[in-house]
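Removed from the display is one protein chain of the complex; every other protein chain stays in position.
A, B and C label the chains in the order they appear, each numbered from 1.
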Amino acid sequence: MAEAHVQIRHIPDRLQSRGSRLLKSWESLLVVVALLIFVANSLASPYFLDPWNLSDATFNFTEKAMIAFAMALVIIAGEIDLSVASIVALTSTAMGYAASQGLGTPALVAVGLAVGLACGAVNGLLVTRLGLPSIVVTIGTMSLFRGIAFIILGDQAFTEYPASFAWFGQGYVWWVFSFEFCLFLGFAVVYAVILHMTNFGRAVYAIGNNQTAALFSGVRVARVKFTLFLLTGLMSAVASICLTSRLGSTRPSIALGWELEVVTMVVLGGVSILGGSGTIGGVVLAAFIMGMVTFGFGLLNVPGIVMSIFIGLLLISVIALPILYTRLKRRMAH
Amino acid sequence: MGPALLQDTTTSRMKPAIALEGISKSFPGVQALADVSLSLYPGSVTALVGENGAGKSTLVKILTGIYQPDGGTIRVDGVETHFAAASAAAKAGVTAIHQETVLFDELSVAENIFLGHAPRTRFGLIDWARMNADARTLLERVGASLEPSIRLRDLGIASKHLVAIARALSIDARVVIMDEPTAALSYKEIHELYELIDRLKADGKAILFISHKFDEIFRIADRYTVFRDGRMVGEGLIGETTQDDLVRMMVGRDVGQVFPKQEVAIGEPVLTVSGYRHPTEFEDINFELRRGEILGFYGLVGAGRSEFMQSLIGITRPSAGAVRLDGKVLVIRSPAEAIEAGIVYVPEERGRQGAIIGMPIFQNVTLPSLTRTSRSGFLRMAEEFRLAREYTSRLDLRAASLDQDVGTLSGGNQQKVVIAKWLATKPKVIILDEPTKGIDIGSKAAVHAFMSELAAQGLSVIMVSSEIPEIMGMSDRVIVMREGRMVGQFERAELSAEKLVRAAAGISEIAP
Amino acid sequence: MNMLLKNREALLVVAILALVALITLRFPGFIAPANLGRVYNDTSILIILALGQMAVILTRCIDLSMAANLALCGMVAGLINVAFPGLPIPLVIVAVVALGAALGSINGLLVWKLNIPPIVVTLGTLTIFRGTIFLLTGGQWINAHQMSAAFKGLPRADLFGIPALSWFSVLIVALMFVVMTRTATGRAFFAVGGNPHAAVYTGIDVGRTRFLAYCLSGALAGLSGYLWVSRYAVAYVDIALGFELDIIAACVIGGISIAGGIGSVPGAVLGALFLGIIKNALPVINISPFAQMAISGMVIIIAVAVNARAERRKGRVILKKAEAH
Partner (left out) sequence: ADKKIALVVKALGIGFFEAANKGAQEAAKELGNVEVIYTGPTTTTAEGQIEVINSLIAQKVDAIAVSANDTDALVPALKKAMDRGIKVISWDSGVAPEGRSMHLNPSSSALIGNMCVKMAADHLPEGKGDVAILSATATSTNQNVWIEEMKKVLPNYPGVNIVTTVYGDDLADKSYRETQGLIQSYPDLKAIIAPTSVGIVAAAQAVSDAGKTGQINVTGLGLPSEMAGHVKSGASKSFAIWNPIDLGYSATMIANDLIDGAEAKPGAELNMGRMGKVKLDDKNEGAMADPFVYDASNVEEFAKIF
């Protein structure tokens, strides 16, 4: 059909510029929250604005945040992985065992990453091959993985790590910048690129918004999901290496309860728990917010549980307030 | 032509059982109903006709309390009423068989019929024994011999429809609404339904009957109302109108010009399917698709056409059979492989399988073509916008911007995005499953024109459709399927509506 | 056999019998009626909680805050008892059941009125409820010697040779059975989870039904709070920490579909019993306590896999010939 008689209407690429869209985004809200907390902390405690103290404070969240990056992808794809904390425990146990057999630092790291990937593969296979809901699968593997750590270790602990292994959790790259913190920043960039700039990231969003349509559109849904579970396994292993190195020892109970903190971080970061939307930038901001809240309250010697109330309220209110606000606006308009 | 004047003497003297006055309803971007009035009279069947998207189902939902109108009034027996929820409408004696079966797969047949108004024991608890007994009676009334205690998921689509009808009858209603009740039923069941309607009429119920099939409208309706683009454009007595008049009112112009099929020289075979079968869904499928051809697949709902088409792109796995593309045997295990090979499928369920609501238009369009728009796995947005603009503008998409969420588009425009998405992969063979389902007349023409243009450029097209005019207007050749088998093949020259319907329904089934 | 595989509850009964038989091989005393009674008694609270969780899961929601709700209600029960040792225990129970329901209704309201995803809501309230206990008590424990004899005595009271705790759970099971099979609200739970869209057409208020499910689970968590604290004669911030996962696991093992709409009271009870038996048996058959966690994990995975297989749709049958088979 000739273009002559079809009147071509021009449709612009974008209505809003990227800048104005960013201003209205969840991330800007988080930036405001983060700034408020930063100011509140500086006012509340004279110890807050000290580079070394701030550097120490980053350890409160870097490991969890690294897992949160991979978890964000999983949740955007409409799944969830509750077994991450148990993977941390199991990989740490595996590394401890390897260290007790006299393996050196590079070999330990390799063992850790391999075990993490293997755990991720178990989750991935159960979800994609058997088509089981990931929330249930990972509740199961959560017990299974930590259970295996308990079987291996029982009431023992692995404490004999090579001296060079300590660097991952205790080393500094430059001045107050710890290796962990730099790793966290590095992974933030890597995950932001993967999610926002690659075909793979696009596939993750497509699956999260409409898995069936994504499949019909030629997205290899099972393969992508499997990869995502591998990634959470891998990142749990990375976190485990840092944590084990920082603690210098392994017990089967390490990282207990982290899964909920990681999920909270991801959701607070604006990732929809129903899948389909969210950014890495939001997760990074949420990590800082949670880290600062814990540290700020810690400086005031507020018990940890009070901090978690605060985080819980924050979680519900940051989601509820925008909803209430739009509702109010609509009511005013009427 | 304005609304036909009401001259019916019998009903004009009667009081309407329910009367709608000046009803309006809009959805984001769509005025589904604008200032519509309609009265239903006891003992009379009113047929509501109109094109897809004319607002018929929306009206049904307003009548049954599922949607609340933006304006206008509803009077039941002359008393102004407000239906806040579905339960309120049921209490007022309005019941409906909805277009989509809205039932519960995991519950029993009896409970599907009685959920919300189950018989109670003295203590206010649900009386299962009575419920099952009552369900059995109701099912017999609609001519279904089903065990009330089995789970609904174990039934076929036709039986489910009968359950839905039984549910509507379980409420002792004065107004019964049927939104395309016969779409999924076979010939025998349709006739039983006609008899049921006659009985309901005799009982003095007011019936609203929605259908796209003119033969049945003329068979059972007493009166008609025509909707176009959310407005009432005509009403009157069935006995005083003709099919052509109704169509003209519905479409607003003469029908001849609707299908712009170009004559194309048909080339060599492109896709050959032989011996295709599946253990439960289809068998013995053999056909050839040639270059430049539009091959129509006709059948009743549930004939297995979609299942077969999906097996071609690797969604379901056939148990035997071979596909050749340009003479080479193809093994396709996933849609990704099908797209690579050059076979694409535009699915029938737009919301579930086609559009990715929540993502912008341009990302929807480029999703199957990402390997072409990206460089070594990294996205190139500029390239994506270019591709998206190219294909959406050829389909005359109406949108504010390309980064708008597809969910904010009207149904027809969503369908254009969906079609653009698969065309952008530059396929050799395109399978369109109900390509114009639920889209307006203008968009329909755009899709048809584009389809024709594609065929002329040498693309091979398979078009699955349940609409006779579309099948007859667009196809070079038609294959008819029934119950998972090919039951007929017709060249364009020998096509007739009657032949298609007979083949699809299974001639032997038709009673003399 | 085929019939058996199709019926989830029957399958579970068989699995439980096999499990008991296996344990009895290693430890003959396990099968003794007194011991089985003890195991049931020990599982009672899990059964009650699993029934509450079931109602919520049926409506396509989830309640991660149940254990925290239990802990808070248990602590409040303890505090009431310490403050008014003379207050009749039934009044205490009524108070904590009401409190539990009120806490549950917070979840319900957030899900209903603000449309926040259930997992986010209950993840938030989980930490808030636990934190509240700390705020109430400053972390102090309530110990056995601070509780009145009547308070501690009720769950242990003997009725026809069976402790009252067991009777509580029997009563709740019976009550829930009636609610789930014979009342409009109970059936609405199934409808809302099975097909929320169709539920609207049927005149069921989806949000309100979910709200009711949360109130129910909250009330049962409240009751369990009293039972837990009086049975173990201690209350502190962390009681039943992590128990929410056991509750969900019991439901999953019992064949309650996490996607909503499928499940039954016997299923939930059997799922809880299955977990309870494993937990009780491991120490007596000398399996290292350290293996317990891994075994529970395996059981959950196997249970979902089996349930999913049973549920897997056969696909629609279009061919008339195939339908006959």
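FYI, contacts are C-beta pairs under 8 Å (C-beta built on N, C-alpha and C of every residue); 3 or more make two chains touch, one makes a residue touch a chain.
A quick note: this is a predicted structure, and the numbers were derived from the prediction, not measured.
Check the whole complex and report which displayed chains the hidden chain contacts.
The chain that is not shown is in contact with A, C.
Among A:I11, A:L30 or A:A57, choose the residue that contacts the chain missing from this document, as touch is defined above.
That would be A:A57, which touches the missing chain.
If the hidden chain were put back, which of A:G154, A:G186 or A:P322 would touch it?
Only one of A:G154, A:G186 or A:P322 touches the chain omitted from view, namely A:G154.
In terms of residues, what is the contact footprint of the unshown chain on chain A?
Touch set of chain A with respect to the missing chain: 45, 47, 50, 53, 56-57, 59-60, 154-155, 157, 159, 166, 169-170, 246-249, 251, 253-257, 294-295, 298-299, 301, 303-305.
For chain C, enumerate the residues touching the unshown chain of the complex.
Residues 27, 29-30, 35, 38, 42, 134, 137-141, 143-145, 156, 228, 232-234, 236-241, 279-280, 283-284, 286, 289-290 of chain C touch the chain absent from view.
By definition in this document, only the chains that are shown with their structure count from here on.
Classify the inter-chain contact topology: is it line, ring, star, complete, or other?
complete
I'd like the Å distance between the centres of chain A and chain B, where a centre is the mean of that chain's Cα atoms.
A distance of 44 Å separates the two centres.
Can you check how far apart chain A and chain C are, centre to centre, with Cα atoms defining each centre and the answer in Å?
Computed value for the inter-centroid distance: 30 Å.
Residues of chain B touching chain A in their complex?
Those in contact with chain A are residues 313, 315, 334-336, 338-340, 345, 347, 352-359, 362-363, 367-368, 370-371, 374, 377-379, 385, 389, 392-394, 396-404, 421, 425, 449-450, 452-453.
Over in the complex, which chain C residues touch chain B? Could you list them?
178, 181-184, 187, 190-191, 194-195, 197-198, 200-205, 261-262, 313-320, 322-323
Once bound in the complex, which stretches of chain B touch chain C?
The touching residues are 64-66, 85-90, 98, 102-107, 111, 115-116, 118, 124-126, 128, 153, 156-157, 279-283, 302-304, 307, 483-485.
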